[in-house]
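Note that this complex is displayed minus one protein chain, with the remaining chains in position.
Showing subunit A:
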């Protein structure tokens, strides 16, 4: 792609999210979302491949349907209440429509089916942008909606956790597994959204860090399936040793920083006397943990000598910049001891 066009597209991507962040008017928020969708389309389709084009088409159709629903719901809200303000959305009908449209944009279950298909068709860098940066703008809108009851958003979160855990179980393709892991993590953010938005922001921050290190590692190892993971010991031994820790952090095991949001979310849910929801959430984390464990097992294969994955593959020296991967990996492993500092980082946001 031409570097000028690439820079224009990346600026559009940044501007879209910024416009949505800065807006208090539904029309501008919708415009920012549309800019985000538009600007990433050529990036998704930049590799001349039918799968990428198919993923782009699916993404475009889903996102434009969700954006049209948002526009319809916000104009319905203006019609019913005379308000275009984002925070003044009070009538139940537009509130529910906007919540569902934003969850379609984010890929929350039961509207998540497009996400694994789309991410599977992309390369890992675009997949990383799609599962981190593109989530920010709809999320910023979603935390500003306060429906009458927290029922819809909390149940969307619970369904997402379970669907993300269950959906990823039987897959061998890493990008699909990462997409389902995104669904499950978004479920954790949604479950606590109506009770503590700063915890939602914390969970989003931690998810962005951890999934960035996962995507960047897979890009470094050039692996998109479980079988490729078994050969990664020969490509980059040190990152292969660290990768199980990152994956278990995504799964939320205690000494790693992925435990932090899950811990605080379960604590908050217990404080709100939602013990059943908290138990359900904790159990659904086990489902996700199973496929992270399978990936760890493939990475740290203990194999008998003289089989195919025991041989060193032919490879080139990588030209990937290692600083982002180093920072994100160490953050996603080591943040738990300074959890009060991390928590105070997201507290002033709301």
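Observations on the model:
As a working rule, a contact is a pair of C-beta atoms (placed from the backbone, for glycine too) under 8 Å apart; a residue touches a chain by one contact, two chains touch by 3 or more; residues count from 1.
Please note the rule applied: contacts and distances are computed from a predicted model.
Of "NADH-ubiquinone oxidoreductase chain 6", "ER membrane protein complex subunit 3", "Methyltransferase type 11 domain-containing protein" or "Signal peptidase subunit 3", only "NADH-ubiquinone oxidoreductase chain 6" is the UniProt protein name of the chain excluded from the display. Considering the whole complex, the residue from A:8, A:68, A:151 or A:308 that touches the absent chain is A:8.
Contact with the undisplayed chain is limited, among A:31, A:96 or A:136, to A:31. Note that of A:45, A:231 or A:269, the residue touching the chain absent from this view is A:45.
Take subunit A: the residues that touch the chain left off the picture are 1, 5, 8-9, 12, 15, 19, 28, 31, 34-35, 38-39, 41-42, 45-46, 48-50, 52-54, 56.
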